[in-house]
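Partial view: only certain chains, each at its native spot in the assembly.
Chains: A, B and C, in written order; residue numbering restarts at 1 for each.
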Amino acid sequence: MEKKIRVGLFGFGKTGRLVVNEFLKDDDFEVMWVFRKTHKDTEKYASRLLGYEYDQGVIHTVQSLYKDFYIDNPVDIIVDFAHSSAVNYYDEAANSGIKIISAISRYEDSDYQKLISLKEKTAVIYSPNITLGINFLLVASQILQKIAPHSDIEIIEEHFRAKPEISGTALKISELLGLNKEKHVHSIRVGGIVGNHEIIFGLPNQTIRLKHESISRSAFGQGAIFCAKWLINQGKGIYSMENIISQMFANNIPVY
Amino acid sequence: MEKKIRVGLFGFGKTGRLVVNEFLKDDDFEVMWVFRKTHKDTEKYASRLLGYEYDQGVIHTVQSLYKDFYIDNPVDIIVDFAHSSAVNYYDEAANSGIKIISAISRYEDSDYQKLISLKEKTAVIYSPNITLGINFLLVASQILQKIAPHSDIEIIEEHFRAKPEISGTALKISELLGLNKEKHVHSIRVGGIVGNHEIIFGLPNQTIRLKHESISRSAFGQGAIFCAKWLINQGKGIYSMENIISQMFANNIPVY
Amino acid sequence: MEKKIRVGLFGFGKTGRLVVNEFLKDDDFEVMWVFRKTHKDTEKYASRLLGYEYDQGVIHTVQSLYKDFYIDNPVDIIVDFAHSSAVNYYDEAANSGIKIISAISRYEDSDYQKLISLKEKTAVIYSPNITLGINFLLVASQILQKIAPHSDIEIIEEHFRAKPEISGTALKISELLGLNKEKHVHSIRVGGIVGNHEIIFGLPNQTIRLKHESISRSAFGQGAIFCAKWLINQGKGIYSMENIISQMFANNIPVY
């Protein structure tokens, strides 16, 4: 029997709960603890709060995090869906070799520098959009742009009415493809759409569309699991999910 | 000034004319002659018949093809959009080192064997669906299947009402992905749709769609041009457009 | 201040809870009680179980339903998302003039007859797919078929992998359009798609697509609310959501 990967999580908000839930459902992992900002439900089990009949993932408030916490409560990997400043809580973790997966959307500059610096001590993945599908699209669209350099490329992103600003993922895609975001990213805000991204490649006689549709934010949990299984075997350094996916592209080129 | 690539074409039907037209419009090529089945318009110029004010591409009937034709009328590449049996006309061409691009949809077995055997003498590409977009989809979907092996995959192909049978391209995709075509290919036949192919990858929390839409059969001409520019630098052997595209994938993996 | 519409609900499963939640969120309604099959959580408040800080919708088990219940606990409308046999519980409700909305997917024949017979006593809506969007598609596609009688029509329905059989909604659409369901309905089963329906109208030079995408089953709750606001003003009889929507079409034909 293989040993389970022990994870500790930061974040137990709307997305955080979905992520914890995905880890709980996966037999390859054991959820040791979950840090949240507030004092709500501390010392209860995340598993219980999510409707399971067993104990996993004790809830702590970050305010209770003490110097030797990681030594007393060891894990293999930290998964962070909390907020920019959470990075300041895992210095000691990095010191003891715990690997880190961060899926924070937007980092404050100083926090970001902090995160990067951890690569000297442990293996770190930083990926603001940690879904398999989006990262597949990133890599595939960059390759298609090289294969068909004369194609016109436009990006459509659709999200729920209340989402402010252009999506970070669409920005990332436009940057990687060298497109002016003001001109080539079209943001649709209607109703309750969870999140769609479409990259359109137009050629004179044909159109190619690469499209990703989010059904639920649980996809982030699946993405974190995907990253964790990969990261567990890596040495010190900083990685992104695009790294993993582009490596998988390279390893899986079909032969005819 | 670079030397133009001289091409000879087989086929001047509905698709053939569009293909000839694409080669005429491209300055890197010179259309030397066009063979067709009937006697119609022989000795006229394809360029004139297509509305240009200059002479290129004398029309010949295949019945007039004689042993030394290729020596008297040399080309670098033959492009064939005619029919299965046309393969029997280019023995002598292969002998004199002319390269061959065949985009015939369905070969009779004996003709197919004949085509394959030419690889001993010259460089041959055989690609029944010779568009950039479809071949990109072929390679990308095989890679995605490896990256996300648990995804459910379905194929939808949409074509004009009169198209009989399942599309050859959809069959090819289903074969490469190991899908039962009866169960996983869905054929929509309505109105005048030129040709759409969509490969749907379903995961529990996200859906990825790779879609190709044909606007005009001129895309085949563009695909043949793409192949010709590649083939001109290859040695003896038999290739397919998937080979070229998968090689381009390998050469263009992005680095982050 | 307008008087709230008092509703009682049958069903507190996965969909039922979402429906109760929509009624709780809408200020025009007051949820009086909720019947469920099991004894779980009886005498608790549905509102509390759904995370609200106030009391609405006492949970009862159907086994406790007694003859004068509806007199002791009056409502204006019953909304039923439970199961075929629940129809047998609302005889007395109909007798006291309570209106009924049933969204049961598939009725047993005898239960269905029972439901129909209630039209002599009160106003009843029966609508197995009680979303605004689907009913709009039903009516719009029937009109388009009349306007463009020569168009080829195909239906694609996409749902999560585990959904057995063809969707009831797609069946309904194919019946109303007179299409052979074996031939013209295409069922895609992949991953976790909540539910998409697309009706494709193909003409020689153009294609028209009417598409509905479900984001969450809460749409059923919204549909029930839409029906309740309409039903409250109707006399005895049996209605469907298509009736309401087609009436709204007739009342809203634009004038140019």
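Basically, a contact is a pair of C-beta atoms (placed from the backbone, for glycine too) under 8 Å apart; a residue touches a chain by one contact, two chains touch by 3 or more.
Because the structure is a prediction, the values reported are computed rather than measured.
Colleague: Out of the whole homomeric complex, 3 chains are present here; how many copies are there altogether?
Modeller: Taking the entire complex into account, the copy number is 4.
Keep in mind that, in the parts below, only the chains that are shown with their structure count from here on.
Colleague: With chain centres defined as mean CA positions, report which chain is farthest from subunit A.
Modeller: B
Colleague: Going by C-alpha centres, which chain is most central here?
Modeller: Answer for the innermost chain: A.
Colleague: For subunit A versus subunit C, what separation do you get between their C-alpha means, in angstrom?
Modeller: Their C-alpha centroids are separated by 37 Å.
Colleague: In whole angstrom, how far does the Cα centroid of subunit B sit from the Cα centroid of subunit C?
Modeller: The computed centroid separation for subunit B versus subunit C comes out at 51 Å.
Colleague: Round to the nearest whole Å and give the separation of the Cα centres of subunit A and subunit B.
Modeller: 41
Colleague: Could you pull out the residues of subunit B that touch at least 2 other chains?
Modeller: 201, 203-207 - these are the residues of subunit B that touch more than one other chain.
Colleague: Provide the residue numbers of subunit A that touch subunit B in the complex, in ascending order.
Modeller: Checking each residue of subunit A against subunit B gives 131-133, 136-137, 139-140, 142-144, 146-148, 176, 201, 203-219, 222, 240, 242-243, 245-246, 248-250, 252-256.
Colleague: Which part of subunit A faces subunit C closely enough to touch in the complex?
Modeller: 191-194, 215-216
Colleague: Show me the residue ranges of subunit B that touch subunit C in the complex, using the header's touch definition.
Modeller: So the residues of subunit B in touch with subunit C come to 151-154, 156, 158, 160-161, 186, 188-193, 200-207.
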